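Can you keep this structure in mind? I'll have questions shortly.
Missing here: one protein chain of the complex. Every other protein chain is in place.
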């Protein structure tokens, strides 16, 4: 019932080096193929490898595959390093075109922002090439929602579009420009919280500070470079970033206290949760029926598929 | 510093009859004038009144007014019953035209609903005159949000309009007809939970069962009268009503498990909370600045009024 | 150390069909023998089966048994469908006689209920054959307490008997008839929430609405068929059903607000929890000593067996 | 509208001595008449009194009474100490005969307890005159439930009687003697937690340790005086006392882990909460209808009075 | 029983302008005398004043004093603005010398910090005159703990001293320099969160962002000005500030993840809570005995004063 793999290419998504109790070195890996499928693997006596494997390597693998509850488990017998491969080819990716999404966000922002200081803020941001490059690849999370290359961009675009719609619906009550700036920047700290340098993971500063504080630091840096940027305006933007998780228990140090912060919280949460619902249906291929119980959401989900 | 009131008309909004420790009957009332302002009043030796005052009476009042921390307090010396007044003239009211709002909801629903069973459900509802009449007066709450005549209608119209917008935005993922039916009926149990027969108050069945269960009972009654109404369809509608508070702690017996129930929860909560923010700014006349601390929201609110 | 099974009959209690990463169909099953023992099984290349196995099938199995931490694991090599078996023979069952229990409930109710409308309600219920048939088989839960054929009946009988005792103890304070009606119907929605059509499982309407709402719907249907059934009486019964979980966090949309609702909550919870304690002692065969840690109860339980 | 009081006798239930900001001594008191009614009073320039008033004094009062929202407020002009009055005449009392209740508990215990060590424990307790005397007066709480002279005795008798009933109902599962001992002693620490020396109040040790720990200390003291008292038996009794509040949040350091501890928790809580419901109906004289909102119970209560 | 005040000087600590329901302007004030006592006052027809009173004014007051439950209540008949008074003379103040405390902090920091970047950070801070001036006056809170002029300095000095002690105690495990930097800066954002410009109050940026985020912004600004300041070092400092409330529910966006952050949380909380205990004993003048119930701490406190 066992199969062999020889010569296929995989990305090392996670790697853990250790020694067995009887002192033989071994490694445990999570390997990812180009369709984004992941496989658990183990290799004993890993000291015989001809290179020192690290997260983000692309490798050719020889392994026996054992079925374990229908999951193939790789007993790796050898691995070789492959040069010249683009590790991004191995990651799950947004289905949309990254550059199109980026351009759409940019257009929407410039169409709607008229305030001179906010315009200068946009200019600094959209011309910050290092930032823009990251913005096009970083996922919105390691798991849960929009957890794929371009996921942050896709989610941000969606929140921006919803912000426009909602600001127009509540046009008498809401400052559209402020809400849009909040939409654009609410998760911008994820550029620093998550890294795709080797594979998706939280960074040191991400774990120590989180994307709310890292996003505020970026805004502060831009604002400091804009002569006369109004302090209140900076505070209102940072308040939206700080409070967008809605409640203290979810890591927001302040609850939303302005109408724009309130609306941003709902828009962001709604878009993220709907994407989570969709991911769970996709993951279990539920076209019609129930997912299994999800521990984070504390429920099973139902896809009626409009059949009633 | 004291003033007198003589001959002004008030609605008895709340009334409490009791005896003092030395056995003299007295009454405490909350009186409401035609601008919706309320005043606390007390009348000792109330047995000398020529009628038995009850909640909802319109009365002429003689009283001395004492300033108590800037609040006038009525020491009532006499009251007379006034016949022929419409008690609704004394309630706070929505600023919008009730019939226009009702017709807009009706049009929006018929424009968008195509499913034959949902159409029959709409027909039963919109032709149920007793229900429709109530729908045009009931507030959405006794306090907090949309707490005025026509408030339920105003809030429902807003949720319906948002549901259309959001369903169109997520058109690939969401069943627009289902979401709209949820929007129309999510709070419909408030027709039975709140009464404006004398003044705003929760009804016996409202306190025993609540608007979620009372709304579901109405849907069940309509569905039972429609030959062949699909059971799953009824369940999906009732699930949206049951779960629209989002979490168990807020009285929903089930968490949202379908995409439409999820979205309905966010739309409803967002519209209600934004109205709460606006009510608090209005109540304290905050054009720019901070409200006082609100115990339910656990925060002060800030109205920047776009001045930055 | 491995054994073989050939020709033994099992009920398919759970079944899960999937494909391995290398695209071979396989199934995972939970099989149940006639003593209620369950076994995990897996079958690869399940496309070679001569029938399409579904939950509730009785099958003959050929398998190799592997010990995995003392649990036999079935590596299934073949299965054949068995016709003419009663799937209820494979379920765990109450130790009491179902018809006796049913008759005892019926007698106790008719002995104690005198109110004409409650009597009519009882008549409708006890003559509703489809309902009565279900009442004799449905478990009180999928797990945790009274999780066996006839479990709902056994638990309901116990709650009815306790309600009589408690109502007689607090006879000056409590409406015995009302409390008994609450005892009979508090979990009646489980008839629709749980299904034994194939094996124990929650139904679609069970997951979307839950047994509280489904029980109230049944009461409403009966009450609608009884001319002049008092609205307050219906509300008081439904309030007992709605509030019997005691707190919002456990899915009751209202807290108990009448003395009968309060007492019903305690009686029901006490009987269910005591049964849970007993089930845990049974499951681990603890005649004297400690169970292992139970995650739901957040504790270990101690059976002193009166040895001190 | 003001009245005078001259020469009436009151108990000083609470007293608070202070100085006004302009340095004049004044006292605030709660006075209780012989029907258990309480009145707020204030006396300025209290240094002119001929005695030093303390909690528990019986006094004759001269005062002007001002109606404040229908509550008489005593502006005290003079007070004189009255000797030879029994302060217990001023406290609210159980409606039942204290000696009858005590004898009933005693009989029930001796009828049911057969274990030699438990009998010795009963002997020590029922012959501990100081304890028995306290047991006949102490209330079960300062507020909330059974908050009157003899209230602890009344509540304990009720829990003992319920324990017998429940132990007989679950006779196969429960150790009746153990449950009864738990019922008798579960709140016995209140003898030390609450004092009626002057008026109802929590004692220093009550506030530092609470009735759970003080009850366990009493049991330990008795058990230490009984040769060979089994350690496990002592632990099982103390576990029932320690866990009878059911959850950690309510001050129980352990959750119920035996069947008897579990049942005791339900019986105690049910009897206390039902008494709370009754007290709230009494306090507001609700024969039929709703109480006002109770902040501790987080609800209004409904007394249907079997009218439906 | 009424008194008059004429010519005394007070600080306007809080002021609230409004109109009575019959449209007469009035103001409510909290006045503070030079001993830090506060008095509630009300003035009707305040349009007759010859100046526009604002928070922070020093005024001479004419008023009638009414005793209300032993609290003097000022019915103000006139007020005049007083120029040339120092409003700080009216605030409660730390009992310690502000400059001594400041110098002690400075010495302790320079004695212990050796890392070149941390030294540069200290230099920037201690030479930032505007910051240093604020540091000498700002309280640590509006209420609760160290709520007086110099309170932040006093609390910070105490945390620094404790940090040294604890770092020396756990010298093998803890980075003393890092812990001390955390001690110095943990509450530094309060310089911006609280204002003493008129009277103690939270600032706009304080309410929108809070002292955690404002403190981090200050550190970032300093670090940006220090060439080569290590990013990890900055992150570790900011992590201590961000996590020093210990749990998310208290507004920390991250839990402590380093040993220094853990210890800082305990030291800070211990010092603040002990000061709160002391403040409550002081406020009620409890030399020996119990305070009244404190709602924030959910308990009464006991001062045994070593008498046992």
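A few notes on this one:
As written, the chain order gives the labels A, B, C, D and E, with residue 1 at the start of each chain.
Just so we're on the same page, a contact is a pair of C-beta atoms (placed from the backbone, for glycine too) under 8 Å apart; a residue touches a chain by one contact, two chains touch by 3 or more.
Predicted, not measured: the structure shown is a model, and the values here were computed from it.
Contacts of the undisplayed chain with the visible chains, over the whole complex, involve A, C, D, E. Considering D:48, D:142, D:231 or D:283, the position touching the chain not shown turns out to be D:231 (whole complex). If you put the hidden chain back, the residue from E:29, E:108 or E:236 that touches it is E:236.
Seen from chain D, the chain kept out of the figure touches residues 204-205, 207-210, 212-213, 216-217, 220-221, 224, 231-232, 235-236, 238-239, 242, 248-254, 257.
For chain C, the residues in touch with the chain missing from this view are 1, 3, 37, 39, 65, 67, 69-72, 290, 300, 302. For chain A, the residues touching the absent chain in the complete assembly are 18, 20-22, 26, 28, 42, 44, 204, 207-208.
By our rule, only the chains that are shown with their structure count from here on.
The chains in contact with chain B and with chain D alike are C, E. Superposition of chain A on chain C using C-alpha atoms only gives a rotation of 120 degrees, nearest 5. Matching residue numbers shows that D-E is the pair in A-B, B-C or D-E whose interface repeats B-D, with more than half of the contact pairs in common.
Here the CA centre of chain A is 40 Å from the CA centre of chain E. Within chain A, contacts with two or more other chains are made by residues 232, 236, 257, 300, 302.
Working note: touching chain pairs come out as A-B, A-C, A-E, B-C, B-D, B-E, C-D, D-E.
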